[in-house]
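Moving on to subunit A:
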Amino acid sequence: MATLLSVKDMNVYYGVIHAVKGVSFDVEEGEIVTLIGANGAGKSTILKTISGMLRSKTGSIAFDGKDISNIEPYKLLGMGIAHVPEGRCIFQRLTVEENLEMGGYISKPAEVAAAIENVYNLFPRLKERRRQIAGTLSGGEQQMLAIGRAMMTKPRLIMMDEPSMGLAPILVQQIFQFIKELNASGTTILLVEQNAHMALRIANRGYVLETGRIVLEGKASELLTNESVKKAYLGG
Partner candidate 1 sequence: MNNGETLLNVRNLGINFAGLQALDDFNVQVAPEEIVGLIGPNGAGKTTVFNLLTNVYTPTKGSIDIEGNDTRGKSTHGVAQAGIARTFQNIRLFKNMTVIDNVKVALNNNLRCSMFETLLRLPTYWKEEREAEERALELLDVLNLRAHAYDLAGSLPYGAQRRLEIVRAIATNPKVLLLDEPAAGMNPSETAELMSNIRKIRDRFHVAIILIEHDMNLVMGVCERIIVLNYGLIIATGSPEEIRKNPTVIEAYLGQQRGE
Partner candidate 2 sequence: AGDSAEVIKIGVIASLTGEVAVYGNAVAEAVKLYVEQFNEAGGIGGKKIKIIEYDDKGNATEAVNAYNRLVSSDNVVAIIGPVISTPTLSVAELSAADNVPMITGTATHPDVTKYGKNYFRACFEDPFQGGAITRFAADYLKAKSGAIIYNTSDAYSTGLKDSITATANEIGFTITATEGYAKGDVDFKAQLTNIIQTNPDVIFIPEYYQSAYLICKQARELGFTGTFLGVDGTDGILEMEGVDPSIVEGMYFANHFAADSTDPDVVKFVEDYNKKYGKNPNALAALGYDAAMILINAIKTVIENGGEGFALTNSAEHRQLIIDALRATELDCVTGNIKFDENNNPIKECVIIQIRDGANHFVANY
Partner candidate 3 sequence: MKPTRLIDKTWFRYIINTIAVLLAFGLLVLLTGPTGEGGLLNKYMSQIFIPMGINIILAVSLNLTAGFLGQLPLGHAGFMSVGAYAAALFSIHTDFPKAISFPLSLIVGGIVAAIFGILIGLPALRLKGDYLAIITLGFGEIIRVIILNIPKITGGAYGLKGIPKDTTVISTFVCVVITLFLIHALIKSRHGRAIISIREDEIASEASGIPTTYYKVTTFSFSAFFAGIAGGLYAHFIGVLDPAEFGFMRSVEILVMVVLGGMGSIIGSVVAAGALTVLPEVLRGFSEYRMVVYSLLLIVVMVFKPSGLFGRYDFSLCGAASDIAKAIKKLTHRNKLGIHEEAGK
């Protein structure tokens, strides 16, 4: 397996707040890697820095061997990195279908229709609501839409920021199931989760983040049984 994403010595600041402190990690092609950690540990910040919305003061970020540290955010999708941001960030006033079309902005018009059908198959709920203004969807529906939209271009790497937040238990299971399937079909996944339990169950490897630093890393199965992880993130 080749290294698809490689982050070296990432340091990110919000003004004087040092949010990410010298973080390094790799994601191999075909893996599911999860970043877990408490609120405010810096998980979202790392994803935003990878996708170019924030800048690291030091180090480098490489995707498929190419340096992307200073790339403009809009070029990433074309390179094969999709980002499902925290808080869904769907286009509130567009319809469900228009949102999906936007997801396919960089692909050829002919491919868009097929990709939309594909998303509808995965989330039949979205098909029911295809003409609804996305801003009026329920929380869970919006989350499905955000994930569906990121799949429109068949990216090589999808970074997901807390996809299970606010979802019904049955949907959480479905979404994790779906992430597994997505991965099985060849997409590499970098998953940020509060729901450490579920995340570690489907992931190959995991990194535990605390106040901006990686404090623990290893095989997901090992982390699941690690005592301190159990205590802090798995509720007992």
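Candidate entries met the following condition: all candidates are chains of the complex that A comes from, given by their letters.
Here is the rule we use: a residue touches a chain if its C-beta (ideal position, glycine included) is under 8 Å from a C-beta of that chain, and two chains touch if they have at least 3 such contacts; residues count from 1.
Remember, predicted model here, so these are calculated numbers, not experimental data.
Enquirer: Which numbered candidate, 1, 2 or 3, lies in contact with subunit A within the complex?
Expert: For subunit A, the touching partner among the candidates is 1.
Enquirer: Report the residues of subunit A in contact with candidate 1 in the complex, numbered from low to high.
Expert: 38-40, 125, 132, 136-141, 143-144, 162, 165-174, 194, 196, 232-236
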